[in-house]
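Heads up, one of the protein chains got dropped from this complex, but the rest are sitting where they should.
On to chain A.
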């Protein structure tokens, strides 16, 4: 049996424990798809696989138990899913292009969840178009609000939705629902002065609890959407750690630009001997220093006026030699 495992992996199939048997990895960017594709996944699993599917941690389906010689057929059947989800593909009918950059995940977002500050799947898909396919090991995840149900701080780039609460004093009825909600559920950014809430801008994380709790629309959301960008969280054997805040009150365009800029930075500084040509960005930053990373990442980025950039970041854990 002859199989180029490098090509196999780049085509989103896996080397499994069982010789000659692979699994097809179906990515769902932003975690949402039309339900009609489920029947296609079922068809592949029943016809070419062993009839089972694993729901992956990164919002995909792994169709299990596929013999190597069925890969071409599986790729043909996958084509409507790939096209339907608008995934960047190099050659039509050739299946997913897979490599280092991992599926972009998203929590359910504001089309469903009252807390979410934006459409997470829509942003994830924009990011997908900007960065896929790519061999470098990047993990990007989107979550609607500071609750971080998307666990985005475990990613290289975590994007958390924010809103700048707008206060219309004349609509306030002094019930303190916002003050209580902020104190109990968020960061105690609101105090009560002269029967009205006063917002400490430096504390506020833009979670929107005040807006949600206000019974009289005294608090509303900002027209513009903002995001917190967290950096270089990672799992793995060497030195797992949570991502740290990089920019508070960033905008969509800047975030896409920063992620794209980081690809240039990694290409410049990646360890040429890294196993499989993949290295977590965090280890590269540990080597070059954060300043150098920041210079590359923020190149030509025009942040909104209210954006706050962290100028030194100290991650936890030991920096490996």
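Just so it is clear, a residue touches a chain if its C-beta (ideal position, glycine included) is under 8 Å from a C-beta of that chain, and two chains touch if they have at least 3 such contacts; residues count from 1.
Methods note: contacts and distances are computed from a predicted model.
Among "Urea ABC transporter permease subunit UrtB", "Anaerobic sulfite reductase subunit A", "Putative circularly permuted ATP-grasp superfamily protein" or "Sulfurtransferase", go ahead and choose the protein name stored in UniProt for the chain not displayed.
Per the UniProt record, that chain is "Anaerobic sulfite reductase subunit A".
Given the contact definition stated above, which residue among A:31, A:95, A:158 or A:208 touches the chain not shown here?
If we include the chain that is not displayed, A:208 is the one touching it.
Determine which one of A:117, A:179, A:231 or A:301 touches the chain that has been left out.
Result: among the candidates, A:117 touches the missing chain.
Going by the contact rule already stated, which one of A:70, A:199 or A:221 would touch the omitted chain in the full complex?
Selected residue, touching the omitted chain: A:221.
Which parts of chain A are in contact with the chain that was left out?
110-111, 114, 116-119, 161, 163, 169-175, 177, 193-195, 208, 211-217, 220-221, 223, 225
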